[in-house]
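Apart from one protein chain that is not included, each protein chain of the complex appears where it belongs.
Moving on, here comes chain A:
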Amino acid sequence: MSQPNRLASGGLIDRTRPLAFTFDGRTYSGHPGDTLASALLANGVTLVGRSFKYHRPRGVLTAGSEEPNALVELRTGARREPNVKATVAELYAGLEASSQNRFPSLAFDLLAVNQLASPVFVAGFYYKTFMWPAKLWEKLYEPLIRRAAGLGRAAEAADPDPYEKTTAHCDVLVIGGGPAGLAAALAAGRTGARVILADEDFALGGRLIAERRELGGQSAARWADEAEAELANLPEVTVLRRTSVLGAYDGGVYGAVERVSDHLREPAPHQPRQRFWRIVAKRAVLAAGALERPIAFGGNDTPGVMFAGAVRAYLNRYGVAPGRRAVVYANNDDAARTVADLNAAGCELVAVVDARGDSPALHAAARTAGALLVFGGAVARAYGGQSVKGCEIVDARGGSFNVACDLVAVSGGWNPTIHLTTHLGGRPQWRDDLAAFAPGGTPPGMTVVGAAAGAFGLGEALAAGAQAGAEAANDCGFSGGTFDPPRADDDSGETRGLGPWRVPAKRGKAFVDFQNDVTVKDVELAAREGFRSVEHLKRYTTLGMATDQGKTANVLGLALMAEITGRSIPATGLTLTRPPFTPVALGALGGAHRAKEFKPTRLPPSHFWAEEQGAVFVETGLWMRAAYFPRAGETDWLETTIREVETVRTKVGVYDASTLGKIDVQGADAGAFLDHVYINTFSTMPIGKARYGLMLREDGIAMDDGTVARLGETHYYVTTSTAHAASVMRHLEYCRQWLFPHLDVHLSSITDQWAKYAIAGPRSRDVVAALADDGFDVSDAGLPYLGVKELTVCGGTRARLFRLSFSGEMAFELAVPARYGDALIRAIMAAGEPFGICPYGAEALSVMRIEKGHAAAAELNGQTTAADLGLGGMMSKKKDCIGKVLSQREGLADPARPRLVGFKPVDRSQRLRGGAHFVPRGAAVTAANDEGYMTSVAYSPSNGCWVGLGFLARGQERIGEIVRAVDPVRDGDVEVEVVAPVFVDPEGVRVRG
């Protein structure tokens, strides 16, 4: 397990500890401090993947999160993750990685023949090649393309790891822990301001730890260490390493993902894999650095072609020589450091190619390294297939020659990392002095410093960072504490990368977007075919549309289009980026909100008792409601439901109605307020009475229904449907605060404060009598139908008793404070036992309300009016209410509208289906003949057949008629008889008496 390319010394790795890992099944060794990429390079592995479209051999291009090439599958089984950048994957003992997008093996990939077919795969190939016949798309073309072009395989099992979300508030958020960011954090932190410093890397320092630089007389890496140590000791400073700030949002909100456990084989107990941070910052300092950009030349994607800055990172930070015989090709002075560092590491410098004329910095570095210097020249082509074996160099006079090498270090200049400045619409500005885009507008409160602002010098980055950090803290009211940045060993090198952007390629593809396999030819083709707008270029060629969002590609692509079309770069356009800056696992965005924890679960007071009874539950909104209570020997829900319905209709049953929304309405104007929101009148209702109420939306459509009880002169109690409890409460508060602010009324949601049980059936009075404390009169005279009384039950427990019925039987609703709910259901069952009581669930409730023709959610469906529901007569003529005016407009008042009626199958043995549409007998089943639809159906034990409710045009005039209920989705076509929408006790005798 030797590491042939590991340098003898240097690097921020722990050489005393070997870490074994596997790549494509072979075992290698690295050290703590390595990334997967640095460890692979140390082991001489340069071929790490195959490209998206052409299956080209690919190696490591960068040393950071912008990596477009070295994408691997990390881990196995349920934790397998595709498209992990080897350049950021932190090495751990036992890491398992494999290359992706190759078949059968990385070195021998059959689909590399795609390259031969590359004329087919040029820009727009989807649109051109597979135009006809269209029907083959789904079965042939798309699966074929998807197999050939791809980026790894997602895990097929559910993600076993937990995630969490958290919110943090700070005065100053510093994004990036390089020189500018560290200076900003120190300057702000020393004032006592609350500072969060976030860096996506696992080590702070940014370029400080990738370079051989000096700061204040010591190594820059050492200085970064000391800065980190000081920040750790400042009590108001939080340092988040392994944390990518992904997006900037309104109001100083930033999203970030902390990779808590991705550097471990699996998360430690009780630790999340990743943590999503929502950071609320008064001020932000963006110190995100810069990203190097490529030059387009033939074979510039060959493994062994690497960014010049990345070469330095591997040499200096990881102690790895990415190659032993190097060619450096650059259009700026920054690459002189690469020449010097390679030379210092003992690598041979074969040639230094300066795309510009002669420049002192590169010239001097090349001379020191003993390299052949070619100025005004180019690397025309790198060759070697699976790893670079040499390159063809063109000199200023056009002569070309080949040199052997195993590394080509390329620098096409640097792009400030300005992504976060554009998330709220800031438009980058092209700066000729930088030959790059610099921040234009920034999100409010953000200052950009260092290389991200186009200040590439180390000294200026430190100074700007320190100043921005101090100013941001001052803005938040903090002062005192000073930070003088150390002296930097700056030179005055030319960092801007002027052209050429490309080298006319004689042979070989010149890549612009490595991840999406977009070449110079594709850009040229797009220009020829008229896709010259940068937005068209992007969509036609897919340039910049891979998971790296074109971090290394966009500016080059834009520059090429500008060159081809003879325009300037700013005139050609720019593309803004959106969050996230780097790809983010959906699990991190979801946090703990998944599966059962996606939403909270609400349990009514009888829940645990119902569980003891073996109830089967159904989710209604957030609530768990008992659907039915099966008994031994019952084989299905229908059998149980029929038994429960029959028990209620002949004896007595109990149902937990606590989930209904309950609102306490109090105040001198409580009655007047309710008159405004309900179609009927409550201000004149006597104390001790309750009544059904219907409220409309302002557009005249029914909104919700429930009961309103008057408990006192200024005190009402309102119920809503279970599903709409929250929205009705919001609506009532809107009416109270905004529409009718002069009314003296207050509202309180008391849904959770009261447990309420419906006790229904001919023997319900006996059960209530057994529960009520002595002296309470449960007779019809004492509490008539629709009466309400306060009382005590079970020996002094405060309660409210409502004589209301949803089932159509004599019934009472008994409410007690919620904490007594469990005790009360047990007491009700005990009291009811002599009378044959059984609990019933939502299924039986639904059957009984359909049998009684009571409208529910299926009827109050957002399309129906009071008149449609047969409740038009409830609308008070004496007063206005919400929705009244528009309910009377022509379309809604049309008597031909579908009205609520009941239905029975003509053949009583046939089943009805909700959702069926009504057409006249003998008429064709067409939309023109559609006369309405079935909303609710149930098997009615009382009728011995299926019954239904639905809306039929002029239904109330068509009782006795026979129509067809057609259900094309389920091949249903049943003749039904139109009946009045009440199937049990039509005179309403049972609820009284």
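Keep in mind that, in the parts below, a contact is a pair of C-beta atoms (placed from the backbone, for glycine too) under 8 Å apart; a residue touches a chain by one contact, two chains touch by 3 or more; residues count from 1.
Here, contacts and distances are computed from a predicted model.
Peer 1: Could you check which of "Phenylalanine--tRNA ligase beta subunit", "CoA transferase subunit A", "Sarcosine oxidase subunit delta" or "ABC transporter permease" matches the UniProt name for the chain that's left out?
Peer 2: Its UniProt record gives the name "Sarcosine oxidase subunit delta".
Peer 1: For a quick check of understanding: of A:Tyr383, A:Phe617, A:Tyr692 or A:Phe740, which residue touches the chain that isn't displayed?
Peer 2: For the chain that is not drawn, the touching residue is A:Phe740.
Peer 1: Of A:Leu424, A:Ile750, A:Met874 or A:Ala923, which sits in contact with the chain we cannot see?
Peer 2: The missing chain is touched by A:Leu424.
Peer 1: Among A:Thr166, A:Asn402 or A:Gln888, which residue is in touch with the absent chain?
Peer 2: That would be A:Gln888, which touches the missing chain.
Peer 1: For the chain left off this view, which of A:Arg528, A:His593 or A:Arg730 is in contact with it?
Peer 2: A:Arg730
Peer 1: List the chain A residues touching the unshown chain?
Peer 2: Looking at chain A, the ones touching the missing chain are residues 167, 249-253, 278, 280, 424-425, 444, 698-699, 730, 733-734, 736-742, 880, 884-886, 888-889.
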